[in-house]
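The complex appears here minus one protein chain, its other protein chains still in place.
Order of writing sets the labels: A and B. Residues in every chain begin at 1.
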Amino acid sequence: MTDLTQLTLRQAHQALESGECSSLELTRATLERIERLEPKLHAFITLTPELALEQAAQADQLRARWRREGGELPPLLGLPLAVKDLLCLAGVRCTCGSRILENFIPPYTATSVERLLTAGMVVIGKTNTDEYAMGSSTENSAYGPTRNPWNLRHVPGGSSGGSAAAVSARLAAAALGTDTGGSVRQPASFCGITGLKPTYGRVSRYGLVAYGSSLDSVGAFGRTAQDVALVFSQMAGYDRRDATSMDLPLPAIQLEDDDSSLAGLRIGVPDEYFIQGIQPEVENAVRRAIVSFEALGAFVSPVSLPHTEYALPVYYLIAPAEASANLARYDGIRFGARLDSDNILDLFTRTRGQMFGAEVKRRIMLGTYALSAGYYDAYYGQAQKVRTLIKRDFEQAFEKVDLIAAPVAPSTAFRFDEHLDDPLAMYLEDVFTLPANLAGVPGLAFPVGFDSNNLPIGMQLMGPHFREDLLFRAAHAYQQTTDWHQRAPSLS
Amino acid sequence: MTDYEAVIGLETHIQLNTKTKIFCSCKADSWSDAPNTNICPVCSGLPGVLPVPNKAAIEKGMLLAAAMHAEIQPLSYFDRKNYFYPDLPKGYQISQYDMPLARGGYMQLPLPDGSVRQVSIHKLHIEEDAGKTKNENGLRLIDFNRCGVPLIEMVTGPDLRSADEAAQYLTRLRQLLRWLGVSEADMEKAHLRCDANVSIRPKGAAYLNPKTEIKNVNSIEAVREAVGKEIERQIREVEAGHKIEAWTLEWDEDAGVLRKMRSKETEADYRYFREPDLLPVRIHEEWKQKVLSKLPELPLERRNRFINQYGLPEYDADILTGDRSLSEYFETAVKTYSGDPKRVSNWLMNDVLRMLNESGLTADQLKLTPQFLAEIIKLVDAGTINNNTGKNLLEKVQQTGRPPAKLVEEEGLARVSDDSAIRSVCQEVLAESPKEVESYKSGKVTLIGWFVGQVMKKMRGKADPNIARKILEELLG
Partner (left out) sequence: MLTLQEVEHIAILARLELSAEEKERFRRQLSAILEYAARLQELDTSGIPPTSSVLPPRSVLRPDAVEPGLSVEELLKNAPRSENGQFRVPPVLGLE
């Protein structure tokens, strides 16, 4: 009997189609595996087994009707999905990895999640995250860290560490994450799976608890580019509840099983991403992958993104500034935790001071300072202008190439507590992923090898605005001719 | 002894009368609703929700800007104004900072001495309202119903020179807002809110002295009173050799006094930055023209036109243009009447206006249409009915909605000018009142009025009293 949890979305769909298994069986198998492995991994903050079984039963009913009436079985019907605990699901608590929202139950569902529910997916739980998406290792979760399925002493990456670990450990074939500064691509890379950061404005942010509003995006994890494309196609598109969602048609993303030619595709390799300090095995694996693209027919050439080194200071002024305002609503009045007092000032400062984690407080302080009177021009103001330069770098590069290839992180998954008292060192982990968020361009991360410690190495492709189709096409071709993405961590 | 002049600027917040709030689809008007029954995740600032701007709010803002002669900007941005307060759910207010909906603007205020005060507008932007805090039995309670209602903030330059002018400005502003149909502008319901900035300086000086800010004035009269008192206070202080400090004062309506508010913390640092959840508002020429094509002739313009075109006195013009539908009623009546506009104005200002005030209707809601009014006046002019009958006819037409001519016919209200008919009634009256005839013949000639009255009574007011009088005099010798 096939281990149902090892199936990709595509394979699981075929199994449901052929009647080889039911959604209930698939869901139960998933929940059993979770029960076994969760104590080790802690990928989830809240599991929703009853809800999942209910949804699976409904999916099976719809499948029975399809069997009678014919037509096409919807590709995501009855398949389990994990959702990062930053995306609201009505009636289920949404903690955002924070103590402040420990008991917050939203009365609304995020549009991205809603669309996948409409497509028939089964939500098995809310995954662990750095508090309010602020972090690169999921160590900042108030509910304890998640462990990397490839090595339990190493971080899974962050902030979507829970979702990445879940997919990597086969606790779900697909999961939703969010990417504001690399929080989908970096954990995908650390956990050896495929992860998409869509173009800003491509997927609705309604129901996504805001961190950096001009940078946030809802992304997806899967074990193949095909799977991720499936989830993306379903959740993307204009939403009238999000004034920053673009009303543009989705390109058809057809990824056939023998699609592996990239003739005509121009890939640029930016020197600025291959800096000193990258783990040599990471650089080698990425360069080897780029050679593979050439072998598949792509034309590879150098490009320059001259302002890359400034992405980090720009991001760490803009994101905290927006966050400082986005997190001002946590005041203990309408929802969330509250440490009462006899005056309002204390109510606010005590609740927030004692219930936000250190990283969150640090970024709120940083953001408040960057916006404050007398400092706005030098910090936030200047950062906004340099952001324009970074965006223009990409625009100019995309006049010459179709895609840009680069590493995702300077190293493979690091150990817990590696950057314990050095926030700046932690921030430096994000150097390669931040630029895409600042420019709003889409990025797709996928595995290209392993280091000598058997930790996964990922690379990313970045494309012009709204050209996710190019990313999927290239990654899919690569995955047709390599098997890094098929390797699984050895967990019992 | 120095002559001082007051320097007053007014900061107003205007609640737009759109159906829904500015960034969500909740009802905008919740004046009579129970607390927290008019909210949604967006306006109550729950995590993960996003604002989506209301097109009608922008369009009403555009109309107001145009009516205030301000330049509508082709590109304007929303900004976050960051501060903490229990009734501000997001911990920031979505407002506009350096790239607002409109720039410049003015209102030309007609003053009683015939001159015009040009009041400049320094700020005109759109923003969202916050909730309401109530103090009840020592508890501080918050109601978020009002969160997200669209507001226009409009700030004048320091151009007003007296408490009366301040009141006048607000009166004209209120009139304009109702005229345009962008706000109910009822100060008691907080549709129109005002803070006043007051300072004084020697007459003729060009510099500005420190100003005080007056808050919590909830009616035009309160503004007049509070500003007046503050001007007096400042003059007293300066004469006594003291300096005016930039206090914030709260008006106590019951006691009729201003009190110094506890001084706020140092000037708040609002840390304005562009609202990332909203794209800038792009107003193309086409959209602008479409909206502005709905811009009516403005109240002051119409007032001046009525003076010039119809030769009306200022007093009449003011009353007739006090309300837009009344002014339109007047013009339609004048066009139909095609006679002396002053005549129409008199009828309108006395009887019809009283009818409107008593019934609470607006002029366009009357069954007594302007055409009917013109008809009635013409009937009186022609002598078909007399003046009193005419006045009564107004009521009858309003009640029934039937054309005046028809009512005159049906109820036999036409004035009787027929000599013989009147003559016989006169003879009747004289025959029935021998004592009075005796008195008259003995010299009490003032009784003629009484005789005429009796004839009118018998003829139910329809007789031409002049003819009756002549006949009586003839009969009495």
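One rule holds in what follows: a contact is a pair of C-beta atoms (placed from the backbone, for glycine too) under 8 Å apart; a residue touches a chain by one contact, two chains touch by 3 or more.
What you see is a predicted model, and the numbers here were worked out from it, not measured in a lab.
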Ask   = Can you list the shown chains that the absent chain is in touch with?
value = A, B
Note = In the whole complex, of A:99, A:266 or A:338, the residue touching the missing chain would be A:338
Hidden-chain contact residue, picked from the options B:143, B:328 or B:464 = B:143
Ask   = If the hidden chain were put back, which of A:97, A:158, A:181 or A:201 would touch it?
value = A:201
Query = What is the set of chain A residues that contact the non-displayed chain in the whole complex?
reply = 103-105, 107, 200-201, 214, 240, 243-244, 246, 307, 310, 312-314, 316-317, 324, 328, 331-338, 340-350, 352-354, 356, 358, 361-362, 364-366, 368-369, 372, 378-379, 381-389, 391, 423-424, 427, 438-440, 465
Key: Contact footprint on chain B, counting only the chain that is left out   = 18-20, 24-27, 34-41, 43-44, 52-58, 75, 77, 84, 86, 134-135, 138-144, 264-265, 269, 271, 273-274, 276, 278-283
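Just so we're on the same page, only the chains that are shown with their structure count from here on.
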Inquiry  = I'd like the Å distance between the centres of chain A and chain B, where a centre is the mean of that chain's Cα atoms.
reply    = 57
Message = Considering only the defined contacts, which chain A positions touch chain B in the complex?
response = 87-88, 94, 96, 101, 104, 106-108, 110, 205-210, 212-214, 240-244, 321-322, 324-325, 327-329, 331, 333-335, 344, 348, 368, 371-373, 376, 380
Task = Note which residues of chain B are touching chain A in the complex, please.
result = 41, 44-53, 80, 82, 84, 86, 89-92, 140, 142, 144, 269, 271-273, 276-279
